[in-house]
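Sharing a structure with you now.
With one protein chain held back, the other chains of the complex are shown just where they sit.
After this line comes subunit A, so read on.
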Amino acid sequence: MPELKPILLVEDNPKDLELTLAALEQSQLANEVVVVRDGEEALDFLSRRGSHQNRNTSDPAVVLLDIKLPKIDGLEVLEKVKADPHLRRTPVVMLTSSREESDLIRSYELGVNAFVVKPVGFREFFDAIQDLGVFWAILNELPPRRDDR
């Protein structure tokens, strides 16, 4: 069994953070969940810079990325990740409160691996988070090529 890679959760809203963590917890994933609170820190973590310069965790199995973030917003983080040859294979899932089509289109243009609008219903939210975790973390396979993006 390969080493379990962590899940990187980028979320600034403490309530959403708590609820997402609760959902992940319920899905009983074995993966560690690393939480960062803004876009800059997310990039630091991914690139092993700043306070994450000496982290000994492996690179994340999946990044769950909120769109509205302080400092550097989710779309920009996504753009940097997908533009970085070392990082671009890291799966990124946009987790957003917004139904805005422009965000969705922009995300796919930047090469997002999935785009999830956080459902209002908690059960649906849990289902979505669990599905994502199971798909990206436990299966831990390279992302399939998306032909339709």
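Going forward, a contact is a pair of C-beta atoms (placed from the backbone, for glycine too) under 8 Å apart; a residue touches a chain by one contact, two chains touch by 3 or more; residues count from 1.
Criterion: contacts and distances are computed from a predicted model.
Undergrad: Which of "histidine kinase", "Sugar ABC transporter permease", "Cytochrome c-type biogenesis protein" or "Spore germination protein" is the UniProt protein name of the chain not shown?
TA: "histidine kinase"
Undergrad: Sort through A:37, A:80 or A:118 and give me the one touching the missing partner chain.
TA: Touching the chain that is not displayed is residue A:118.
Undergrad: Considering the whole complex, not just the chains shown, which residues of subunit A touch the missing one?
TA: Subunit A touches the missing chain through residues 13, 15-16, 19, 22, 68, 96-101, 118-123, 125.
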